[in-house]
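Note that one protein chain of the assembly has been removed; the remaining protein chains are unaltered in position.
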Amino acid sequence: MTLSAYLPILLLIIISTIFAVASIFVSSKLAPSRWTFAKRLPYECGIVPEQSDERERFPVKFYLVAMLFIIFDIETVFLYPWAVVYQELAVFGLIEMVVFIVILLAAYVYVWRRGGLEWAE
Amino acid sequence: MTEVAPGYYLALAGLMFSIGVIGALVRRNAIVIFMFIELMLNAVNLMFVTFSRIRGSVDGQILVFFVLVVAAAEAVVGLAIILVIVRRRSSANVDDVSLLRW
Partner (left out) sequence: MPEFTPPQVQLAGVAPEITLLVSALILLIVDTLIGERPNRWFLPVMATAGLVLAGAFAASTWGDNELQLSGAIALDGFASFVKISLAVFGLLTVWVGRDYLVRDALEDSEFYALVLLAVAGMMLMAAAADLIIMFLALETFSIALYVLVAFKSGSLTSQESAMKYFLLGAFSSAFFLLGIALTYGAVGSTALYGGRDPVSEPGIASFLSTSPTANTGLLVLATGFLIIGLGFKIAAVPFHAWTPDAYQGAPSPITGFMAAGTKFAAFAAILRLFDATLFSLRAEWRPLVIAIAVATMIIGSVLAVVQDDIKRLLAYSSIAHAGFILTAVIAANDRGVSGALFYLATYGLAVLGAFAVVSVVSGQDEARVRLAGYKGLFFDHPALAVALTLFLLSLAGVPVTAGFFGKLVVFGAAVQASYSWVVAIGVITSAIAAFFYLKIMVRMYLEESEGESSPLPIGRLAAGVIAITAVATIGFGVVPGPLLRAAEDATMFFQPAPETGQAPLGG
């Protein structure tokens, strides 16, 4: 096994590292930064954890978004095997995947129109 | 690198599945019960992959994809149902579910 076979992986690691570092750097430069007292608290969102009873009300939006993420995220699992054998599958694979994505798209339109993606009430 | 005999993986999967069954039966919190059920599913996934290796076919690994997706769909629907109840009752304890006999 020659090491050159791992070259693309090395390149991928380098590119992704550069991308991650660059985006953090750029956003820190571009975003306006205003320091306030609340932001320096251990919990930046401003809610100080306290010994409250567990019956606290919590916003359901977090869960809704998390669930929508999981469901769309896991569907991409089927895109990976396709990507690997994309060449061999050719047109047949492409058509199959388009059908698959159209079904996902229908789900997306549904979620969107029903307000599942709106953060504000 | 030393090879681990596939039998050990099967034993591990069996153990994980058993822990899942026992946990799901003895715990009372709906979300914890569901986590044990997920453990059972993942034990089966491990089993699929191991059998796939023993047999030298990739079929088993493909089956894992389907199990993963089904588990995610199930998790989303199940958690949504549990969430609605928790919001109304402030408890995810199945024993507090009192309108029906458990």
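Order of writing sets the chain letters: A and B. Residues in each chain are counted from 1.
Simple rule for what comes next: a contact is a pair of C-beta atoms (placed from the backbone, for glycine too) under 8 Å apart; a residue touches a chain by one contact, two chains touch by 3 or more.
Since we're looking at a predicted model, the values are computed, not measured.
Peer 1: With the missing chain put back, one of A:W35, A:F92 or A:W119 would touch it. Which one?
Peer 2: Only one listed residue reaches the unshown chain, and that is A:F92.
Peer 1: Would you write out the residues of chain B that touch the absent chain, in ascending order?
Peer 2: Listed in rising order, the touching residues are 10, 17, 20, 24, 30, 33-34, 37, 40-41, 43-44, 47-48, 51, 54-55, 57, 59-60, 63, 66-67, 70, 73-74, 77-78, 81-82, 84-85, 88-89, 94, 97, 99-102.
Peer 1: I need the residue numbers on chain A that touch the omitted chain, in ascending order.
Peer 2: Residues of chain A in contact with the hidden chain: 85, 88-89, 92-93, 103, 106, 109-110, 113-114.
Methods note: only the chains that are shown with their structure count from here on.
Peer 1: Rounded to a whole Å, what is the gap between the Cα centroids of chain A and chain B?
Peer 2: The computed centroid separation for chain A versus chain B comes out at 24 Å.
Peer 1: Touching chain B in the complex: which residues of chain A?
Peer 2: Those residues of chain A that touch chain B are 54-55, 57, 60, 63, 67, 70-71, 73-75, 77-78, 81.
Peer 1: Touching residues of chain B toward chain A in the complex: what are they?
Peer 2: Result: residues 62, 65, 68-69, 72-73, 75-76, 79-80, 83, 87, 90 of chain B touch chain A.
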